[in-house]
Every structure is written in C-alpha cells, then in structure tokens.
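Note that one protein chain of the assembly has been removed; the remaining protein chains are unaltered in position.
Letters A and B mark the chains as written, and numbering starts fresh at 1 in each.
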Amino acid sequence: MRIVPPKQRLFASAIGVLAAFILENWVALAMAWGAVLLLLCIAGLLGRYLRFAVAVLVPLAVMLALTWGLVTQAPPGAPLGSDREGGIVFAAVVVLRVAVAAGILQLCLLSLPSRLLPGMLRGWGLRGEYFVAALGAYAVVPEIALRMDQVVTAYRARGLLPSGRWAAICRLPRLLRPLFVWSIRAAVQRADLWQQRALLLRAERLAAGTSEWSTARGILAISAALLFLVSAIAVRCKVFTW
Amino acid sequence: MPLDTSAPDPSAILREGHPLVAVDGPNFSGRTEFLKTFCARLREGHIYVGPEVYNALSGLTSTVRQEIELHYGDPLLPLHISGAVRELGLDSLLDQHPGTISGGEQACLSVLCGLALLPKGIAIDCGLEQLDQVRLSQMLDLLGRNGPPDGALVVDNRLHEWPIPVPAVPISALRRGPLPRPPAKPIELGSLGSIMGCMAPSIRIDNLCAGYRRRPNILRQLSLSLKPGIYSLSGPNGAGKSTLAKVLSGVLRPTAGAASINGKVAKLWREPGRLVVFGLQNPDVSLFEITVLDELRAGAGTGPAAERRVAGLARAFGLTEILTANPLSLPFPIRKRVSLAATLACPAPWYFLDEPALGADRETTATLAELIKEVAAAGHGVIAVSHSHFFHASLAGIPLRMHEGRIQEELGCRQ
Partner (left out) sequence: MQPEQRPDPASEETFRANSKLATLALIPSAVAFNVAVGLTVHVVKAPVYLDCIGVIATVLMAGWRAGLLVGVLSFAISAAIGNPQVIFFTGTPIAITFYTYLLGKRGAFRTMPRTIVTGIGMGLLAGVISAPVAAKLFGGVTSAGSSIVTSFFLATGKSLLQSVALSGTVCEPIDKVAQCLIAVWLVRSVPPDLLARFRGGVLQQNLPGLDRDENSPA
C-alpha cells in the first residue's frame, strides 16, 4: 500500500482546511464535502465519519439553524429579523465548513495504519521527548478507555451507579479517582521500565524509514489541496459564481 | 534492604544449572525489595517484571506485534521466540492493543519482550499468578529452555502449585533483621455469620449468548443452574468468565437466552448489582473512596444494620487499623483485600468474585477461602474464579469449568 508521506499529508490537510474556511458559498462547500466524502469512502473511513456527523454535525446544524434562522433571523452583521434566508444560509455555510474541515483532518490523521504512526511523527519533525510523548499519548488511549470501562463496570456491578442521569453525573468525580491514580501509577512504573530496558532509544527505531511512502501520492495530495485553495479564493473573489 | 551476605546466594543456585529459583515467603516479608535489590546489584543484567503486568509493557505501541518489534528491533523474530509466541497463544493477538489483552497474556508478553534484551537474568515478581496452568507450563518451559544465562529469579504466591518443582530459598534466610510489620491485621474468622444473613434465590440461565461489539460471541448458548452455595469457576484465559460475571451482575445485556430467578423470568440488566454483585479482579479499578471506611460504607449503605456490617467486615478482613487510610496508597495485597471487603459490603444475595485471593500468600489464601465459606454459610451464593487449585481445594465449592464460552462441566448443586 502506497501512502502520502507525512509532510505532504500535513501541508495538504492544512491547505485544505484553510480553503474550506475561505469559502463562503454553500454550493461550493457542498461540492467540496462530496469530494471529501468520496475520499473518506476510498480510505475506508466513511463509517467513522458518519458516526461523527450524527454525533456532532447534526446537533450543530440544528443549533445553528435555530440561532440564525429562528432567533436572529438574519446573518451576522445584518439587522435582526431582516433576512431569515440569509441566516439559514449562514448556518449552512458554517456546518459545511466544519464538515469539510473535519473530513480532511480525519483523512490526514486516521487514514494511516497504526504501524506507520512512529514514522509519521518523525516525518513531522518530532524528536526525542516530543516524539515519545506524542507516540505514547496515542498508544495509551485505548488502554485507558478500557480502564474507564472497567471502572464503570466495577461501580455498576456493585449497584452503586444510580439510574437517573443527574445522579450519575454527580458520581462522575468518584469514577475518575481510580482512573487517575492508575494513570499516575502507570506513568511511574513505565518510567522505571523505560529506564531499565532503554526503551526510549528503541522507540526511535520504530520510526525507521518506510518504503510505503509514495512521493507521487504526496504530489497529488498537495496539488489537489492547492487546486481547492485556488478555487476557494476564486469563488470568494467572485471569479466564479453560482 | 539489608542482605545477609552469609545466606545462600540465589545466583549460586542458578549457576548450578537450575534455570529457575524461587524466593519463598509470606506477604510483606521483603521479597519484592530483595528482587529489586538483587537486580540493581548487577548493573547490566537483570530485567525486573513487576506484579502489575499491565504496567510492564512499554505504553508506546498500538499492537502486540509492535511491542514485540520494539524490543526485538526486527520484525523477524528468533525461531525459538516465534515458536514461543505461537505456544503462548500470542499469535492470535498480534494485531490487538497490548493494553487490552488479558492479564495473563500481558504477563507472557512482558516476559517474552524482556528476554529480547538478552538480559543476564530475569526477576519475575508475582507476574505469573494470572496465568492459567497451560500457559504457566509453557512459560516455565520457555524460561527453562531459552531463558537468560543467569536464569530467572521468581516470587510467586502459587509456587507450590507449579507443574514443575523449583528450588526455593526462604526470604528469612536472605535478609537480616526481623520481618517488617504487615500493613494490616490478620484476617479474623468466625465473625461474618452474624452480619451477613441472606436467603439467596436460585438462578438459572438458558442458552445465553453475550459478547461485545468487536467480539460478539464470547458466551455461546451457555446454560447454568445455580443454587445458593459456593461455586469454584475455573478455565483458561479468554474462556468468558468475566463476561459471564457481567451478565449475571446485570452490567452486560445478553444478546440471546433467558435468565430466571426462583423460576420466574428475570431481566438482570434492569438492575445491575442487585441480585449478583461482581468483584473485579483488578482492585485498582474498584476503589473509589478516599478512605477504607468510606469504601466499605459506599456499598453497605446507611443505617444501623449497615454500620454493623461495615464494622464486622473491617474486623474480619483485618482493616480496623487502616480505616482512615487512602485505599489506593496501600500495597497491592491489601488493596485487593479492601476491594473484596467492599464487594461483600454490598447487601446482595449473590457474589461473583474474580480472583479473590490474587496476590495473597498460601496462608492468607486458605484464610480467605474460609471467610468466603462463612459468607456462603450465611445463606449467600458465591461464585469464585481462580487459577489456583489450592484456593479451589480450600473453598471446596462445586467445580465449574468454562471453555470457549460454555460450561464444560456443570455438576449442579450438591446441597
């Protein structure tokens, strides 16, 4: 499998996100969103993106529509109640921008197999402690998610978690205590392990050069991002109109 | 810690050709300190694998494969190591996150990775207690055949159950001075009967299926009939024992099957922790309060009966002198004891206890078994999981064995 190299991946994503926020035309943004959805589908990330869309984008869209379409009934800067349609269009533009930017970010960060993460971090210029911190942070998340699940299980399995939502929220700090102390204890014990086994030096070896980076794909990614940026500027400057 | 230089040197025994030497002794006798001091004395050489095996992995990798590669530096492993990976069952876990595999698998992985560093010796501190007998045999075989040149020094509370005899040096012969004072009083028997009275109902489950999103078929059409009493549940790692516990305690909703209580159909997930209270294996995820006393009170509730229960459990588990201590600052065996007492503080008819004697020495294991028998004698139902034959023999419960999501031997109730 040939993969976009780290630096090109980062630059293309940054350019793409910038372009998304330059665009103010909802039709152009919708087209960009379609392209991003296609890329997510090719990368096998569409399911994950749609879960994000349901959890975040849909509520965001509803709140924006209510705020700008119902409460102010006008876009920012216009007198209240003067342009309901404009308010809804503004809401649509914001949601689509977030949708496009989020899709690009997920493509940048999640389309990579985990075995290539060390190489990607090194490709982004992270060295030494920063490399270890970033690598460790990503690696430990699934483990702590499991611990959190175990903590909640232990609490529920003793009949201690109440059924009401607010009562459960009030118990949240208690659930955090064993998780936090475990995190600290794990950090101290792992520090000893790293020292004993000289693992930090060995971790650098995980980032050894990979033959899976593809220069051609990198060029393609940057080119596509630049094309998107130029188009966004052109649309913004009304060179093209819908 | 002060070492007795006139005492038999474990490394001398190792050099005589024994690949493994044990340091034997009760809890809090200085075994861990001895292992650490011994490792530190030999600057280049000994790897120490501690009891909390989930923290004995690097925390820098996202898969088991990466963890092995991190230590070996090469995707191509030495032949004997790739063989060991297969024998220990780690080959089916290569793409899994190392932090999410079971404790026994983490112990195997940590030792295997430690061997990659070509240490002169390896010290394993209670790390092998979470292994089932099959994996334990394989690990001991690996250490015997392909261990480090100076051998392995081990501390293990289940040493006497090992499938191969291992020369042992008592800790009392290795250190000077009196043994350190244990952090808690000894367990007191005979006091639980009066505070834990119950008439536990019978539970029956038929054709139960349960699992998780990524592993949906952990329990496969499991049928089981439980009457009040003691059940000794055993089985290899990954057999589904914890999943069964979650279903019985109502934490996990089954995907198929039915449960009944005293013959009446019941939806256990509607009220988690009411009929069956589940005490998890790892005490560090089960201690929520700032003091030991609060921990006991959290489960017991309020009122004079609850206070009597708390006082009785504190006395029975030897916790009376540490009631104001932060449970998370106590040594592992005491944390386990507090967690067990807190589980029993919850006034439920049934208890599912996962490795209640983990980290306990032989004498304490036998005493804990007697304590659990008192709980059952008071009318409760108890299902106790353990890899220790000695614990099960002490408990004298009805044996149940799980394998691949089913009960292999269901012997019913002998009462």
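Following the convention adopted for this analysis, contacts are C-beta pairs under 8 Å (C-beta built on N, C-alpha and C of every residue); 3 or more make two chains touch, one makes a residue touch a chain.
Note that the structure is predicted; figures quoted are calculated from it, not measured.
K.L.:
Among A:A30, A:A43 or A:M148, choose the residue that contacts the chain missing from this document, as touch is defined above.
P.N.:
A:M148
K.L.:
Pick from A:L179, A:I219 or A:I233: which residue touches the chain that isn't shown?
P.N.:
With A:L179, A:I219 or A:I233 as choices, the missing chain is touched by A:L179.
K.L.:
Could you tell which one of A:I42, A:V58, A:I169 or A:A234 touches the chain left off the display?
P.N.:
In the full complex, the listed residue that touches the missing chain is A:I169.
K.L.:
Which listed residue (A:I3, A:A19, A:L116 or A:V140) would be found touching the missing chain in the intact complex?
P.N.:
Answer from the full complex: A:V140 touches the omitted chain.
K.L.:
On chain A, what residues meet the omitted chain?
P.N.:
21, 52, 55-56, 59-60, 63-64, 66-68, 71-72, 76-77, 80, 90-91, 94, 97-98, 101-102, 105-106, 109-110, 129-130, 132-141, 143-145, 147-148, 152, 165, 168-169, 172-173, 175-177, 179-181, 183-188, 190-192, 194-195
K.L.:
In the complete complex, which positions of chain B touch the hidden chain?
P.N.:
Residue positions of chain B that touch the missing chain: 11, 40-43, 59, 290, 326, 328-329.
Here is the rule we use: only the chains that are shown with their structure count from here on.
K.L.:
Quick one: report the Å distance separating chain A from chain B, using the average Cα coordinate of each chain.
P.N.:
It comes to 38 Å between the two C-alpha centres.
K.L.:
What residues on chain A touch chain B, complex-wise?
P.N.:
Contacts found on chain A: 114-115, 117, 132, 135-136, 138-140, 142-144, 146-147, 150-151, 153-161, 174-175, 177-179, 181-182, 185-186, 189-190, 193-194, 196-199, 202-203, 205-206.
K.L.:
Applying the document's contact rule, which stretches of chain B touch chain A when the two form their complex?
P.N.:
So the residues of chain B touching chain A come out as 47-48, 50, 52, 54-63, 65-66, 69-71, 73, 97-100, 114, 117, 245-246, 249-251, 271-274, 277-280, 282, 284-290, 298-299, 328, 342-343, 346, 348.
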